[in-house]
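Every protein chain but one is kept in place in this view of the complex.
Right after this comes subunit A.
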């Protein structure tokens, strides 16, 4: 299904549209949110909040906001960052042992049952540590290039190309 066909279905905003949207993206968005919050209950709550926002603002999506997936991802990431910043959440936060998405893999593999997911996880773990950090900050944590450059102490001008090399590595592993 192309993005256009998918959107035509989803814009109907009926039961079927929701099922489609949920099936296609809920888990991805949950992955992004969970990676920031590290708390399943909170992350499910933010996922719901995210879907409410998506549903309410569906009509405002257009191409200038990027790919549809990117638009969804921005809403999810921003909602999770907002939750992270709320005082309420900081006080409740207990186990912050896993600090990037690969640590989460180790935490979650035990409860995973889908074989293809485990397959991807094995690939992801093969990424260079530098790439894991870079993708974690830039994609999952929503850092700016500037912030990434400062945190990882790499020249600002190379963030973009280093990130591309890392994504290429991932694509080679996944063969996409």
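We take it that a residue touches a chain if its C-beta (ideal position, glycine included) is under 8 Å from a C-beta of that chain, and two chains touch if they have at least 3 such contacts; residues count from 1.
Note that in this section contacts and distances are computed from a predicted model.
Undergrad: Looking only at the UniProt record of the hidden chain, which name from "Acyl carrier protein", "Anti-sigma factor", "ABC transporter permease YhcI" or "NAD(P)H-dependent oxidoreductase subunit E" is the right one?
TA: "Anti-sigma factor"
Undergrad: Among A:7, A:26 or A:154, exactly one should touch the missing chain; which is it?
TA: A:26
Undergrad: Have a look at A:7, A:84, A:152 or A:167 and name the one touching the chain we're not showing.
TA: A:167
Undergrad: Which parts of subunit A face the unshown chain closely enough to count as touching?
TA: Touch set of subunit A with respect to the missing chain: 13-15, 18-19, 22, 26-32, 34-35, 40, 44, 47-48, 51-52, 55, 63-67, 69-71, 73-74, 77, 101, 104-105, 107-108, 111-113, 117, 120-121, 124, 135, 138-140, 142, 144-145, 160-164, 167, 170-171, 174, 176.
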